[in-house]
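Here the structure is laid out as structure tokens; the discussion comes afterwards.
One chain of protein is taken out of this complex; the other chains stay put.
Chain nomenclature is as follows: A and B, assigned in order of appearance, with residue numbering initiated at 1 for each chain independently.
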Amino acid sequence: MKPELSDGRDARGSGPDARSLVIRELTKEYVRGTRVLDGVSLTVEGRGLTAIIGPSGTGKSTLIRCINRLVEPTRGEILFMGQDIAHLRGRALRTARRRIGMVFQEYNLVERLSVIENLLCGRLGYVNPFAAWLRRFPAADIARAFDLLDAVGLGAFAKQRADALSGGQRQRVGIARALMQGPDLLLADEPTSSLDPRTSVEIMELMVDLAGKAGIPVIVNIHQVELARRFAARVVGMSGGKIVFDGPPGDLTDDHLKRIYGGEGWLAT
Amino acid sequence: MVGDQRTWERFTPRERMARFAVYLFVVAAVVVSIRTIEVIPEFFYDAPEQMADLLRRMWPPDAKFYPDTVHGALMETLHIATLGTVVTVFLALPVGVLAATNITRSAILNQFAKFILVSSRSVNTLVWALLFVAIFGPGALAGIAAIAFRSIGFVGKLFAEALEEAAPGPIEALTAAGAPPASVFTKGYWPQVQPAFWSIMLFRWDINVRESAVLGLVGAGGIGMVLDDAMNLFRWHQVATVLLAIFAVVVLAEIVVNHIRKRII
Partner (left out) sequence: MSRAATDPTNRRLPGMSWPARIGWLALLAYSIYAASLLDITWARLLIGLEQGANFLARMFPPDFSRWKLLLHDLSESLEIAIIASAVGIILSMPIGLLAARNLLPDWVSWPARMLIAVCRSFHPVIVAILFVKAVGFGALAGVLALIVASVGFIGKLFAEAIEEISLKQVEAVRATGAPFLNVIIFGVMPQVLARFIGFSAYQLDSNLRNSTMVGIVGAGGIGGTLFAAFQRFDYDFVLAILLAIIALIMVSEAFSARLRATFQ
């Protein structure tokens, strides 16, 4: 049985829609005069995982968060499914956000709620407040939640409180929550920075696997270069708020890394 | 395994029944109360207009009234609050010690002390004031006694809780070394509960300032008496002055308490 969402859409996301995300001349100044993002332009389409790498403070996180407007861009355009998200407000913005799922570095689960309630957060854009208060979600949503829990390997944890889970388990829930939205794009802001190396690999594998099955692109902001090389179909290197590298991981040489991160001593020869 | 659709219930049937029972009870209580209570509907609808009328009559406040009468009464109120708080130390601490289950092992004494604490809290300061005005006659003495007796419950309960949270280690060490009970208290418990004690006393003093302001309404001294007189004579501008003065004193007391708390605790 093909899982269908309560709003009737096919859970596997949009079909062969070509240009999903186009970022043009995106600029962000937290403090006037200091540009954290400096005229960044980027196009992401199709499936596959795009990894954004770069030193701390170079705007990787800001870039990701501008896409779903958790951070307000100062200038520029972000075209998603034909609309310019950068200038949406109110209901239109919320509608756009429903189409974008996000995984956070510190999981950001609602700790006092159960795992399944956290998953159902993903459908909050589709239910009215009364239903939310009474936890009356459509049966299809609940069924889908259980399916996703199985897919991330946490089928037995549905009723447990989120704060009873380990870090790796919480991030799985985070991924499942994002996918519950049935999004057309998956963002991840340093999803593995709080996890040990082995769990990090598991999480990256999970994201690649599930997003691939859903047919949606993933944009990950990551600082472990090895993970980027291993899982990304495309690597974007940033330095000083600008993109200085854009290509497949195979093309990523030490010279490129030097330009991105600066310094030499940290590179293994 | 089960069928295709898996379901999720937030509460077990038993939990749901319990919650429903509680909701039902609460709603029933509210509905019964509304139907039984004697409120004249016209007065209810009239209320906002009447409130506005009252406020209009109070404006502007009578400034001259302050130095004449209000200031002295305000000072008296502060003295009542402070002396009352000081007196309650001597009353509440022993009761608190009796109520602490780790110091007083006798269950009977514990219950007795707890009863004293609950009674003290159940009787409102204003009622204590009525009692003491009947005993001591009108004036500040009744007010001080009322404040002191009402505070026993508050201070005693929190103090007992602080004592029960004291670490047993130092106590055991002292008793094992053969120290007499008084020393065990002053050297073992007191250093641990001292910060909590000061915090409790400050907290209660703040509340007592508020309470002292109204005791005069039943004759127990302080600014309440000025307020009562002004209202009975319908001198609304003076009433406004008194209310503002009380407001100012309460705010000042809170600022003082916050300041001290930051520096000492």
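The rule is simple: a contact is a pair of C-beta atoms (placed from the backbone, for glycine too) under 8 Å apart; a residue touches a chain by one contact, two chains touch by 3 or more.
The model shown is predicted, which means the values in this text are computed figures rather than measured ones.
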Legend entry - Displayed partners of the chain not shown (whole complex): A, B
Inset, instruction - Just name the one of A:K60, A:R98, A:R144 or A:R234 that touches the chain not displayed here. - result: A:R98
Inset, instruction - Have a look at A:Q181, A:S200 or A:N221 and name the one touching the chain we're not showing. - result: A:Q181
Legend entry - Touch criterion as defined above, residue of B:L24, B:A63 or B:A134 at the omitted chain: B:A134
Legend entry - Sole residue of A:V22, A:M81, A:L113 or A:A151 that reaches the chain not shown, by the stated touch rule: A:L113
Inset, instruction - Using the touch rule from the top, list residues of chain A that touch the missing partner. - result: 68, 70, 93-102, 104, 106, 108-113, 117, 121-125, 127, 129, 132-133, 174, 177, 181
Inset, instruction - For chain B, enumerate the residues touching the unshown chain of the complex. - result: 18-19, 22, 26, 29-30, 32-34, 36-40, 43-44, 46-47, 50-51, 53-54, 76, 79-80, 82-83, 86, 118-119, 121-124, 126-127, 130-131, 134-137, 139-141, 144, 187, 210-211, 213-214, 217-218, 221, 227, 231, 243, 246-247, 250-251
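The rule is short, and it goes like this: only the chains that are shown with their structure count from here on.
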Inset, instruction - Go ahead and note the Å separation of the Cα centroids belonging to chain A and chain B. - result: 52
Inset, instruction - Would you mind writing out the residues of chain A in touch with chain B in their complex? - result: 1, 116-117, 135, 139, 142-143, 145-146, 158-159
Inset, instruction - Within their complex, state which residues of chain B touch chain A. - result: 4-8, 10
